[in-house]
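With one protein chain withheld, the remaining protein chains of the complex are depicted in position.
Let's turn to chain A:
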């Protein structure tokens, strides 16, 4: 079971709600994915005066745990204000914290991220920070009170998969007990399977599903890949070898070349 801030989930997929052709298609994709957590961007679908009521109603009808995010915020201050609006609107302390450094790469602005995380944690939020794979930043976020870390796979929406596997493995090794979720940059279910095989606790997706030729079928594909990757991790994956290893017994074969030298 995935456990985030004391709540348990049987699905290890978190699904974003942006970019679908219609709210109805979004609903079908969420149902097909089995995701129990959906992220919602607060910035444009404005919280102020509940002007997005029609859309909020549809999100609430999904019956999933809502994880509001601070997408598009460029400073700690902006992200904190957005988080406070989200808490009021959705009645949740959960916040996916994004502070963006650069509109082109959408990479996390890690200094502002740590600053905002500390302040929001002190203010009673449960912060799920979208961060880079950098270990030193992860340590600062953990020190600031974050009980979950969400490193990127590659830039948001790029569908490139894992750009820095080594660093992600390092992060896993350094934080064996902290829930780690890869957030952003995945394109294909194989990417998600890879994340899960590395022992990560979950995967957060949006574009890969929303912009797929058929989002509903793609949601199902990701759900299976995530489950498959997790099972593989739990089962223990055999170590790769350079030579073939016969999987059938070789008893009865009197001689074989043991060093390939003769």
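Definition applied: contacts are C-beta pairs under 8 Å (C-beta built on N, C-alpha and C of every residue); 3 or more make two chains touch, one makes a residue touch a chain; residues count from 1.
Here is the rule we use: contacts and distances are computed from a predicted model.
Chemist: According to its UniProt record, what is the protein name of the omitted chain, chosen from "Carbohydrate ABC transporter permease", "Dihydroorotate dehydrogenase", "Phenylacetate-CoA oxygenase subunit PaaJ" or "Glycine oxidase ThiO"?
Modeler: From the listed options "Carbohydrate ABC transporter permease", "Dihydroorotate dehydrogenase", "Phenylacetate-CoA oxygenase subunit PaaJ" or "Glycine oxidase ThiO", the omitted chain resolves to "Glycine oxidase ThiO".
Chemist: Sort through A:24, A:60, A:88 or A:123 and give me the one touching the missing partner chain.
Modeler: A:24
Chemist: Just name the one of A:6, A:54, A:91 or A:124 that touches the chain not displayed here.
Modeler: Selected residue, touching the omitted chain: A:54.
Chemist: Taking the full complex into account, what residues of chain A touch the chain not shown?
Modeler: So the residues of chain A touching the missing chain come out as 21-25, 27, 44-46, 49, 51-55, 57-58, 103, 157, 211, 213.
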